[in-house]
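Got a structure here, written out as structure tokens. Questions coming.
Apart from one protein chain that is not included, each protein chain of the complex appears where it belongs.
Order of writing sets the chain letters: A and B. Residues in each chain are counted from 1.
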Amino acid sequence: MSETLLSVSDVSINKGLRQLLRGVDFTVKSGEIWQLRGGNGVGKTSLLRAMAGLARVEVFGAINRCEDMLYSGHATALKGALSARDNLLSHPSGMGMPTSAEVDEALGRVKLQGYEEAKAGRLSAGQKRRVALARLFLPSGRLWLLDEPFTALDVLGVKILEERFIEHADAGGAVVFTSHQPADLGDRLNLLNLEQFSGE
Amino acid sequence: MANESSRQASNVSSGLPELNLSQFLWVQTRRHLGLLIASPGEIVNPLLFFLLVVILFPLGLGPDPEQLSLLAPGILWVVALLANLMICMRLFVDDFEDGSLEQLAMAPLPLAVAVVPQLLASWLASGVILSLVSPLFGLMLGFPLAAAPTLVASLLMGTLIMLLVGAIGAALTVGIQRGGILLALLILPLYVPILIAGTRALEEATSQGDPMVALALLGAGVTGGLVLAPVAIAAGLRVSLEL
Partner (left out) sequence: MWRIIHQFGSPPWVYRFCDRVIPWLLPLTMLALVVGSVWGLLYAPTDYKQGDSYRIIYIHVPTAVVSLAGYYVMAFAGLVSLVWRIKLADTAMRAAAPIGAAFTAVALITGAIWGKPTWGAWWVWDARVTSMLILFFLYVGVIALFQAYENKAVAARACAILSLVGTVNIPIIYKSVDWWYSLHQPASIKFTGESAIDASMLYPLLGMIVTFYALFALLMMLNLRQMLTEEHARSSWLVKRLAH
């Protein structure tokens, strides 16, 4: 049984006077993992933000999605002055309102044991990214919209994340992410090449 | 903006527990207080600014205690107003830039409620502290200690209204590069009634009059501000986030 978590029908996106994308059409069902691909500036982030309801551009067409969504963008809402644990405990999305124990477990899953008390500002770029991605190991939405989640991750981090995607999809969720790199998700991965919808 | 992406509620059942509103607000208040405490400059700098400007007045006007104590109510309030302006300039900038605000806007509660913790934390760390130490600054200007309760009470309420009104301007200008001067232009005219009521309370208190009328007006301002301002702040933030 698979439900539709996101449907994008005939969506066009304008940025200023330029048409970025035209006639984007696809449906995300539970259990699916989608990668949005395309070169720089093709409109991956714009489309993802539009799907999250955060469009900073003009969007035409219909986007329907479930309320139950997690969005993580380039800006990760991490506060350098707070510890990794406090960052996740007080994440402003208000999602799931995790307990301290849940947060520590999630940090363990992204291999950051021992860093719970560390100020996020002291962590490396890759570690910061992991803290942000630890949200995926906490009670979270069914539909994940992730902008470049693999940025700054090492090989192990990428592997952890890919396994988590599959785990989430198997549990009835769905993932839509943007990335330049080919992801190692085998036949679970649906590719959407945005070049074919390019407005120019 | 012709944004037709409707957020239709679908029949997908939520896997998440209901948001516990009071817990969320408490956690967010702690987050913002934690951030303010982690960078003490944000708390101390407005106080230092207040002190410095208070020092400038005797240097500019002359040390005559009579004249200073006559001008003290006005000086104290104008300086408090400027210190508040400084705080408003920083109010949403970090959260806007690091993505916290857009995450907050996606939280399952009205944005007008979701911004309250930050306002509360900011008031506790700035307005309340400034109000409590203001009698010390008053002493430097010959402001009588007997009128200190009125000074503290008027500033407690005044800084809260000024923060609420200033946050509207801050919300509208947070996306603008170098919006600081613009913010001053937008909100200083709106501060006029607060300044008038506040200085009036102090003048009454120092001249053996009854400051209650002015204090009651400030109280009314707090009530009205608490009801109306969060709605305007949320609307302003939505504009800045281009939602």
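Basically, a residue touches a chain if its C-beta (ideal position, glycine included) is under 8 Å from a C-beta of that chain, and two chains touch if they have at least 3 such contacts.
Here the structure is a predicted model, which means the values were calculated and not measured.
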Just list which of the chains on display the missing one touches. B
Out of B:Leu21, B:Ile37, B:Leu56 or B:Ile176, which touches the unshown chain? B:Ile176
Tell me which residue among B:Val54, B:Ile168, B:Leu202 or B:Leu215 touches the hidden chain in the full complex. B:Ile168
Among B:Ile37, B:Leu56, B:Leu185 or B:Ala216, residue touching the chain not depicted: B:Leu185
Selected from B:Leu56, B:Leu132 or B:Val239 as touching the chain missing from the view: B:Val239
Check each of B:Leu68, B:Met157, B:Ala197 or B:Leu215 against the chain that is not shown and name the one that touches it. B:Ala197
Over the whole complex, note the residues of chain B touching the chain we left out. 1, 165, 168-169, 172-173, 175-176, 179, 182, 185-186, 188-190, 192-193, 196-197, 200, 228, 232, 235-236, 239-240, 242
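Criterion: only the chains that are shown with their structure count from here on.
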Contact set on chain B toward chain A in their complex: 1-12, 14-17, 19-20, 23-24, 27-28, 30-31, 34-35, 38-39, 94-95, 97-109, 114, 241-243
Help me check something: in the complex, which residues belonging to chain A touch chain B? 3-5, 11, 30, 50-56, 58-69, 71, 73-79, 81-82, 86, 89-97, 139-142, 172
